[in-house]
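Please read through the structure below; I'll follow up with questions.
Note that one protein chain of the assembly has been removed; the remaining protein chains are unaltered in position.
Moving on to chain A:
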Amino acid sequence: MEKPLVFEFLGLKFDLVGIIGSTLMALAVLFICIWLSRKVELRPNKKQNVIEYLLNFTNGIVKDNVSDPDAQKHLSLYAFVLFLFIWFMNQLGMFLEVKVGDWMVIKSPTADPVATMSFAMMTLLLSFTFGVQKFGVGGYLRNYTAPVGFLLPINLIEEFTNFLTLSLRLYGNIYAGEVLLTLLGDRLAMSGGIPTIILAAPLAMIWQGFSVFIGSIQAYVFVTLSMVYIGKKVAKE
């Protein structure tokens, strides 16, 4: 039985699991970035190659989906940090699930719809900002009636469904992965003594490997779709 560690502070509800997980992974991203870019040289060393490869990868996502060169420059950092952060949060639950009594203390923060909706909302707000910056408030609102006026309600609904699909896709994938891992590790392994433990170990290993793959794919998909939505807002109709 898992119970959320929720507490109230300043009238707002906080879930400790998400806070611990996201903060840990933010620190991990930060330290790895700093470690990789400690000595930045014109002739790149090995660590620099790694971070430059990652940066080229996320820049490639941005360039493929956003045609506006000014927005590209601003989105490069966003895509880079978002990709690394989500990737780390996806992987956290794969190798580290800490349970204290009935309280699940550490698991993937992205296996929680609030977290994924927060990041999807960030992308949504960012797309509004870029759209308004590019076309002005009037021009931006007029884009909702493009290419023809009667599409206005569909365009408005699309905004909402984009937000929902973006967040729930990530949540569903990671959550399902964690549920299956918990089932394998808890229920199956503990059901019949030593034989089931031996049976569960390779299954859990296979599923963990697959979850690493899923976590990477989902991080990539999340960043790519974020860029697609933002790119759509700054594209000239």
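Just so it is clear, a contact is a pair of C-beta atoms (placed from the backbone, for glycine too) under 8 Å apart; a residue touches a chain by one contact, two chains touch by 3 or more; residues count from 1.
We adopt the following convention: contacts and distances are computed from a predicted model.
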Chain not present in the shown complex, as UniProt names it (candidates "M1 family metallopeptidase", "DNA-binding protein", "Sugar ABC transporter permease" or "ATP synthase subunit b"): "ATP synthase subunit b"
Identified contact with the non-displayed chain, of A:77, A:164 or A:198: A:77
Omitted-chain contact residue, chosen from A:51, A:92, A:204 or A:234: A:51
Sites on chain A contacted by the missing partner chain, in the whole complex: 1-4, 6, 9, 12-15, 18-19, 22-23, 26, 29-30, 33-34, 36-37, 40-42, 44, 48, 51-52, 55, 76-78, 80-82, 85, 109, 112-115, 117-119, 121-122, 175, 179
